[in-house]
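Notes follow once the structure below has been shown.
One protein chain omitted, others in place.
Right, chain A next:
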Amino acid sequence: KIEPLKVTVDFLKVPLGLKKPPLKEALAALPGKPKSHILERHKSRRSDAMDNESQYSGYSYKSGHSRGSRKHRDRRERHRSKSRDGTRGDKSVTIQAPGEPLLDNESTRGDERDDNWGETTTVVTGTSEHSISHDDLTRITKDMEDSAHLDCSRHLGVALGVALALLAFLTPLAFLLLPQLLWREELEPCGTPCEGLFISVAFKLLILLLGSWALFFRRPKAFFPRVFVFRALLMVLVFLLVVSYWLFYGVRILDSRDRNYRGVVQFAVSLVDALLFVHYLAVVLLELRQLQPQFTLKAVRSADGASRFYNVGHLSIQRAAVWILENYYHDFPVYNPALLNLPKSVLSKKMSGFKVYSLGEENSTNNSTGQSRAVIAAAARRRDNSHNEFYYEEAEHERRVRKRRARLVVAVEEAFTHIKRLQEEDQKNPREIMDPREAAQAIFASMARAMQKYLRTTKQQPYHTMESILQHLEFCITHDMTPKVTRDRYLTAGPTIQYHKDRWLAKQWTLVSEEPVTNGLKDGVVFVLKRQDFSLVVSTKKIPFFKLSEEFVDPKSHKFIMRLQSETSV
């Protein structure tokens, strides 16, 4: 039974996103015969002869290859010029993820499928994300070719942090060891208290090490355009602390060759304590302060109006931007530009058909604005039935979508009745046993057409390649999911992160803000996160101060009476 189904799949392996007319003809010809006719149409490089073996690897991501690469180049040019235009001295800075590709894949331009541009994330561990923040430098670094320069400055910051941390860590050990090395003979012997102090130094240093590792040594989730104020502050604080301790040590102990070793050890212990407290301060400033929600951010996508609200604490604008982006990828439905446009038939006849004649004076000086205003006014007053067409078109579209949805639902349900999990007591010969992938391929054929039609009607076909559908089927079959789960993924547009990696792997966003991005959030701050084809406008509102008052209700005070409506005859 598997063989004939495989044949059908091969035949339907046309790319899902191509133009309508050829595909319609292809599907109309489906019950008929001419497979070769369709293959020729799509200019694929398969043979004309009907082949009965499945070639799933032949499914072309790069159908229309030459067309794709040309669009590719155009896109790059457009992108580059756009990035140069956007740098007119306003405070718009770029947030980049580490290992940035030259061109990102999230923008949907028809049926582009450039999955060769998937990028590799590089792991950068460090204490801070510095960037040399001069205005001209950011302007230069916005140009794509200078990304190497930016990496350099980022690594500089990391190196600085690591060096400082090492210095702070090794200083107490140095304090303890130097007297032993330099004037061991003159030191007073120090008994049990010293040993206790040694142990406490050891453990405190271990705790400090673990705490620093937990707090600072994390893969950064984003590359921030400006210095983190608090991190810089903490680094300066640690530096001053260590330097002042060294000064005192140098003057009081090294110069005078202090004999009291116990005093030296206590000095070292006090430094370790101070470092632990600085670490506590770091935890409070960097982590705890922003946990309590203080602001509500509303993020609205400019293209189609999808919006969400988020509660955040005290964050700087750049950190709030990254927070929003992290939530954007799993909260917002994927951006589908095909869904935005009114059907062309509705908008076509707008202002055509009006001509302006000026009677009288030949010297019409600057009547252009007056003329255009007159045209607009006349067009507005003209009785125009495009709303009617829009209404009927929408109703028709709705009906079509529902019909196809019903077909898809039934097709998926029926497809799933064809397979079942192998139980131990079933006696089947090994040829008939399939692994999930083969099972998915087997049942895909029976619902492929319904699926394809539905995706085309809801304009989702760029998001679901055949490979992704097969993978999803395989996943559902492996985990014994019902057909409802399987089809729900296609019935509504899900969040961006659900789709193939190409859609969300590239993470180039631009942060545009009127205030410096290291400022904290305040009530009424608005900033914009831009991409090439849409932007997220984020506005801030302070969470109001709640006055909660208490009211005691005695449980015995709940009493009721009947509503009376008597009628008496007299």
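The rule is short, and it goes like this: a contact is a pair of C-beta atoms (placed from the backbone, for glycine too) under 8 Å apart; a residue touches a chain by one contact, two chains touch by 3 or more; residues count from 1.
To be clear about the criterion, contacts and distances are computed from a predicted model.
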{"item": "Undisplayed chain, where the name is taken from the UniProt record, one of \"Cell division cycle associated 4\", \"Tax1-binding protein 3\", \"Defective in cullin neddylation protein\" or \"50S ribosomal protein L20\"", "value": "\"Tax1-binding protein 3\""}
{"item": "Touch with the omitted chain, as defined above, among A:Arg184, A:Arg421 or A:Arg563", "value": "A:Arg563"}
{"item": "Residues belonging to chain A that touch the chain removed from view", "value": "563-570"}
